[in-house]
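Shown here: the complex without one of its protein chains, the others still in place.
Naming follows writing order (A and B), and every chain is counted from residue 1.
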Amino acid sequence: MSDIERKRILKVVSIMAFLNIILIFYLTYFQIFQAENIKQNPYNKRLWADEQEIIRGSFYDRNNNVLAYSIIGENDNIERVYKYDYLYSHIIGYSFREYGKAGLEKTYNSSLIGNTNTIDINNIKNLIGNERQGNDIVLTIDHDIQQKSRELLLGKKGSIITMNPKTGEIYSMVSMPDFNVNNLANEWENIIENPNSPLLNRATQGLYPPGSTFKIVTALSSLQNDSTDTDYICTGSIIVDGYRINDYDGKNHGNVGLEDAFIESCNTYFAEASLRLGHDKILETAENFYFNKKIQFDLDLKQSSFPTNDMTKTELAASGIGQGRILVTPLEMLMVTSAIANDGNIVKPHLVSKILSYKGDVIETRSIEILNNVGNYNDVKKIQDMMIDAVRIGTGKNAKLRDITVAGKTGTAENSSGLDHAWFVGYAPAENPKIAVVVLLEEEGATGGRSAAPIAKDLIEFSLQKLN
Amino acid sequence: MKLINFKTARNLLFIFEIISLSLIFLYNWPNIEINTIYLSLGLIALVYVSNVILLKLSKGDNYIFLIVCMLMSIGIIMIYRIDPNLGIRQLQWLYIGIISFFITYIFFKFYNKWDKHFELYLAISYILFFSTLFFGLRTNGSLRWINIGGLSFQPSELIKIIFVFILACIYSGKAFSANSKFDKHKEIITLGIVYSFIAILFIQRNLGASIVFFAIYAGIQYIYTQNLKYTIYNLVLFTFGGFAGYFIFDHVRIRFITWLNPWEFIDTIGYQITQSLFAIAEGGFFGTGIGRGRPNFIPLSYNDFIFSAIIEEMGILTGIGIIMLYLIFVYRGFKIALKQEEMFYRIISIGISLLFGVQTFIIIGGVIKLIPLTGLTLPFISYGGTSIVTSFIALGFLQGASEKDLNGGSQNE
Partner (left out) sequence: MFNILSILAKYIFVFIIYMFIFLIIRMIYLDINQLSIEKNLNGAYLKLLNRLDDLQYKLKDSYSIADEITLGRSNDNDIVIKSPYVSKHHFKIVKDEREFYIEDLNSSNGTYINGERIYDARKLKKGDIIKVGELEFMFMDMN
């Protein structure tokens, strides 16, 4: 055999080996980067094949009221039944072959059809039993509070969420407008084309300027950095780099300290405060509150953001009062409020409390998870007191209850629509918080104190009665 | 140290077969005929005994048959799982295949005039080709089958092997007498022969096979031509032919379009490939487990798309394992060539290795959408009598070539 022949044979072998290695690499690449997406393609018959044979698990609220379940209907077809047309359209969502999946039906699909990936005893029992029945999901939702929340928001646009600030259990979460999950076939076109986007879950997917509710963050940052001005004179407006920042209705608050400024929601004070603090300090405090961070939640959750790149002086001043480029989800503002209520500890919010096998064995439970501590007790305590006073004698008076101390903060956020968003965040009872609430009225065109605070008041009163 | 030997490898194969067989019987329980059990246990025994015998009988390569047995076992399990009736038929084909392997091997070893029948090889090829063209059956748009006495088979599968012999005759200088007119122009003549084959395959819409023929030719030509310019001509010509085919034939264009974006045509021409991708995506790294996936959703899951079906239930780790097994197999084929001292047998080994290597690359690359999909079987794994038997015959030749005239002919003759 000549040398040249040997060399060429080796070259051909190398090409063959190379081709095979490409195959291996491509397969691996496909599996890691593309497979997950491709699996979710609605044309993948496998997505639905299992469901024709498996009785999908049910949803329960915290008091074991059934909310959604499956039955074997005519022709042995398995049918999904949603007990409430509108009430859970954004939480539980829907699962239909024609329209796909949304809400918890989507994120908990594999649990519902019994394919939990974790290998534990119950899962193995399920496999051995060869039962074609999925797992049930118990929510942290209280059906009555959920219903009350929806009633209060009916006819408006926006979102209400209530949660236990110490455990992160969400009692109610509504987003308006919503839609009828039992009538998608007739309304699908309308739902899709509606400019108010009923499919959008505003509680987790809507991003809004927080307005004055953000002053909780600015105030805490000021306390933490010993940057409070006890002797500020509010003239109703200030001019930063040529731009004028006004107080609401140009009101002149006179001589105010941090407490008075917070209670009366004095914009000029907080604009000056954030200029004094500087970008880095506020950003740090905001990130302690989980701005710009990913939070694992049971539903898809948009990330709330505080600008990280350079800001102009005007933008910095505006961000102190929750305007400018800050964007938050209502759930994020609820977490901020809960952190104050919980003496500085942010807990992770959750909607699902337990996953049960069809026999009722507990497969998975959620426990309290503290994400972060936002500040020391003394500073947080001062914010708590200011929030109590804001409801007692300040902008949040409309949230005041006779027997229960409510703490809260109002917000009125300017936005491009021209109609302000109205905010109220708060918790009660202030001495031992049992519920935290966020009310957001989108494009309400009224102040948070006037429109959002009364809703919060009713809801808090109702919920505390219900929870006791 | 003592664990690394053939016995361990053989036993692993045996364990694999026993476990997978038990699992598949459990899956189909109780719809299993006692005959099927005998038949499959018989095959396991045959595989085991064949490996033992071959180790004693052959002083040549000991790996290729063992590797093929593993591939074949994975294949039969999957086919039986997809469709028990096809599985039973495949079982029978495997018996015939293994027996053909031994017959070919012994015949090849003891008959020494394989390089003397160039004209005969050529004649048989053309006869088979033209009989397919005239008497062939059309399935799925392509003309591949002929029917002889109630038994249909794909002549192109057989011609692939004869084609290797034709090239071996030509490039070892046995086809034409030296210094004759033919010999001077042998590159041109070869080109003519090969392209006539490719043209016929094109007309039969057997694109996959035409690429395999071309690749075998290009590989052997590259190694043995006196003048590399012919290889370049050949490449240019094939590329040009490919472009021409794209514009002339709809079926070529469709394959290309569905490769670029199958999702757009998911209901029609992109259906096959997207179903294959769903199956692969579903499989993940370890697969769903045998009997727990839905390979039946893939069209031709037992044949061209068996690789996707295997991945769905046994995972891409098994898929990668299969690719590695083919890679080792092809490497061994070339190794046999490098050891072989006689040129004719060397070219036979190279040709057969290329045949298996290229065919697996084209079909695996096709079903995972790395390259455009062309219909081919996955050697030793896909369902199909012709494919199995001709693959085993080719394996027999390779086994024979691994010990032909070793050590200067003193050993075996």
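As a working rule, a residue touches a chain if its C-beta (ideal position, glycine included) is under 8 Å from a C-beta of that chain, and two chains touch if they have at least 3 such contacts.
All figures in this text were calculated on a predicted structure; none of them were measured in a lab.
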{"item": "Omitted-chain contact residue, chosen from B:43, B:79, B:216 or B:290", "value": "B:290"}
{"item": "Touch residues of subunit B, complete complex, unshown partner", "value": "4-9, 12-13, 15-16, 19-20, 23, 26-27, 55, 59, 63, 66-67, 70, 74, 286-292, 313-315, 317-318, 321, 324-325, 328, 332, 407-408, 410-411"}
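Please note the rule applied: only the chains that are shown with their structure count from here on.
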{"item": "Averaged-CA centre spacing for the pair subunit B and subunit A, given as whole angstrom", "value": "57"}
{"item": "Interfacial residue positions of subunit A with respect to subunit B in the complex", "value": "1, 5-6, 8-9, 11-13, 16-17, 19-20, 22-24, 26-28, 30-31, 34-36, 38-39, 41, 43-46, 49"}
{"item": "Residue ranges of subunit B touching subunit A (in the complex, touch as defined)", "value": "219, 222-224, 263, 266-267, 274, 277-278, 280-282, 284-285, 294, 297, 311, 316, 319-320, 323-324, 326-327, 330-331, 334, 337-338, 341, 346, 350, 353-354, 357-358, 361, 364-365, 368, 370"}
